[in-house]
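A short worksheet on the structure shown next.
Just one protein chain is left out here, and the rest sit where they should.
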Amino acid sequence: MKALRKNVLLAALALVLAIGLAACGKEAGDATTPGGNGEGASSDKTIELTLWDQSVGSTDPSAQLIPEIVDEWNKANPHIQVKRTGTPGEQYKTKIKTALAANEAPDIFYGMGGGSFMQPYIENGNVLEITSYVTDEVKAKIKPGVLETLEYEEKLYTLPVYTHIANLYINTELFEKAGADIPTTYSELLDAVDKLRAAGITPAVIGEKDRWPGMYWFNIIALRQAGYDAVVEAFHNPSKWNSPDIIEAARKLQELANAGMFNDSLFSMSYEEMLGAYNAGNAAMMFQANWVNAGIEDPSSATSGKVVVVPFPVFEDGKGTAHEFLGGSSDGFYISANTKYPDEAYEFLLYLSEQLGTRGFLAGAGLPTWNTEGLDTSSLSRLDLTFAELMDTAEAFIPWWDNVFPASSADTHKNLIAQLLAGEITPEQFAERMAQLEPTELHL
Amino acid sequence: MPAAISERPGRYGSKGTVGSILLQMFLILFAFVQIYPLVWLAFFSLKDNSEIFSGEVLGLPRKFLWSNYVKALSEGNVLTYFGNSVLVTAATIVLVLILSAMSAYAIARMKWKLSNATMTLILLGMMVPIHSALLPLFMVLRNLNLLNTYWALIIPYVAFGLPIAVYITASFFKSVPREMEESAVMDGCGVYRAFFLIILPLVRPALATVAIFTFISAWNELMFAVTFINDTEYQTLTVGMMSMVGTYITHWGVVGAGLMIATIPTILIYLLLNKQVQESMIAGAVKG
């Protein structure tokens, strides 16, 4: 009996404890309800803003920068406190979409690249329009041409942070070992593949399990083959996907695959595993965007100091030039239309975008969209500097195609490329099915 | 008390020596298959990448890279996450035990028309895929103003843990002889006293089993924790581990260390409650 009584008491105690702690949690929880209910400290007019983003992880420079920027803001603005939650990529998507669907979005949140992700929310009025907030003074600080790429139906909803473009990474050590030259044309590329294979080196690595790494390859090949104008036209008029140039691009991708360009394990390898493999020196080439620079140059990587980046080779029979780049859009932060403090939210958005944009550039997180005169670029790696130089030679940009297509067409597009890589469909079939995708809703 | 079931004498008699050696080999082989993947996990959690990627996959680590564990643990806030997981899981277990014991008792012992229907209804909870409940639950919690608090996790965990808890406990109750309650009632106990002081202690093995099942699912839960909690101060260990895995995905060693950290508590608790769990699964399952 005694033991029983003790057990019951213990259980009751545990319960009381749990309730007590949870109740404490609840009080604090009330003060941080998303949507900016700053009811917490009622005496002074402190308002609280919530910020959600997906920059988590030690290899992402933004992951360090954002908390710093938030701290600085909080110190400088005691009456406008910002509370930040960082969630890793895959889960961030679920989290923000659920919150938006329930009208519980935070005041400021990170939205993936201009296209299919944010568009439905903009159209539905979930996002605050900020066109009237952006003064000429602010516009003058931003690199020319950038704001236009962010406009949706001529209105602004976000400010630029930093941008990314994709280029071909070359592991010079492996190339030397195979006696291969850095390719500038398609036939030189095929040549390099042969030499690398003969030396027992995997020419290029793709993490096709996530499907978008392979998409980057096709996107650039199509760009080189058909040229910028033709691609833009096809985005607006999908029947143009079924054209000789696109078919030829598909054929070239298969030709590369058949020549042994890619790793055998491409379908079970994820994006991160691809980075791991490349940084360990297991493949000579990779076609990716500059966010991978930090990992490559990390002192613990086998590739540190050995990798250079070049524009993707031009095609002798293609209409595209080396000045047309894949990438160039800016993933930025957006303000929820439900926010109780639009003015303050914009102030913070401006501060965050500018700070992250310039400091991110200096930390190698991306390419600058804000003016960079007078900034000390000595800490940038050779890779980062090359990217900046290439960026200056650019004449045209196309964002990653899964951001240009509407959501379900983007999905189909990626699947078609995967099938192409696996040799399951012919280039003609590929082009036919591409022609059935929906046109883009972006202003290209 | 009848002898614990696991101690009853066996019945197949003795086999021939060759037979029993072969049998042992088979059992050991299977034990190896069950355990080796974990052993392998423990091993590579102590290696560094060059060892793993050089094909030295099978053996013991050359050096014991405890720094992997340090890295995994220092991924900011692990202690907070751990504490939160403990709190949420403990509260969940306590609530599940109380609620399931009470409702299982009502279903198994009390006389009312809807008892079977209620049991079936509760079992329905086992068939719901969690992700489909995500958005509706989010809205329910939002309307109750419970988002971003411990309750946002405790309440769903308890609700989804109840079906199997009620099932196991009810089966167990059915196997308790009615004489116990009858004598209690005759001594003048009301239902409540009879329940708490007499009946409940009898089903301790069932409670232990429910405790450990609830522990496993609450401790390891990911989706709700990601979606319903924003602030780091309330976040649980699984989320922390997943984001660490995402960061270090290419450093198998650190990833392994993180996975081990998330797993070891469960194994320890199991080893502690082992006997109880097995007793109750035995008795509970028989009544089906």
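For reference, chains read A and B in written order, and residue numbers begin at 1 within each chain.
The rule we apply is simple: a contact is a pair of C-beta atoms (placed from the backbone, for glycine too) under 8 Å apart; a residue touches a chain by one contact, two chains touch by 3 or more.
Going forward, contacts and distances are computed from a predicted model.
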{"item": "Chain not displayed: protein name in its UniProt record (\"Aspartate carbamoyltransferase\", \"Sugar ABC transporter permease\", \"Probable chemoreceptor glutamine deamidase CheD\" or \"Binding-protein-dependent transport system inner membrane component\")", "value": "\"Binding-protein-dependent transport system inner membrane component\""}
{"item": "Touch criterion as defined above, residue of A:Ser265, A:Ser304 or A:Ser381 at the omitted chain", "value": "A:Ser265"}
{"item": "Candidates A:Tyr121, A:Tyr157 or A:Trp401 - the one touching the absent chain", "value": "A:Tyr121"}
{"item": "Of A:Ala101, A:Ala199, A:Ala322 or A:Leu375, the residue in touch with the unshown chain", "value": "A:Ala101"}
{"item": "Residue numbers in chain A that touch the chain omitted from display", "value": "93-94, 97, 100-101, 120-121, 124-126, 209-211, 264-269, 277, 282, 407-408, 411, 415, 418-419, 422, 424"}
{"item": "Residue ranges of chain B at the interface with the undisplayed chain", "value": "5-6, 8-13, 20, 23-24, 27, 30-31, 33-35, 37-38, 40-41, 44, 52-53, 55, 57-58, 99-100, 102-103, 105-107, 109-112, 118, 121-133, 135-137, 139-140, 155-156, 158-160, 162, 166, 181-182, 185, 190-192, 195, 216, 219-220, 222, 238, 242, 245, 252, 255, 259, 262-263, 266-267, 270-271, 274, 278, 281-288"}
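Going forward, only the chains that are shown with their structure count from here on.
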{"item": "Residue numbers on chain B that touch chain A, as the complex places them", "value": "49, 53, 75, 87, 90-91, 94-95, 97-98, 134-135, 138-139, 142, 145-151, 154, 196-197, 200-201, 223, 226-227, 230-234, 239, 242-243, 246-251"}
{"item": "Residue numbers on chain A that touch chain B, as the complex places them", "value": "1, 4, 7-8, 11, 14-15, 18-19, 21-22, 25-26, 28-30, 32-34, 50, 52, 56-59, 83, 85, 87-91, 94-95, 98-99, 101-102, 104, 106, 270, 272-273, 275-276, 279-280"}
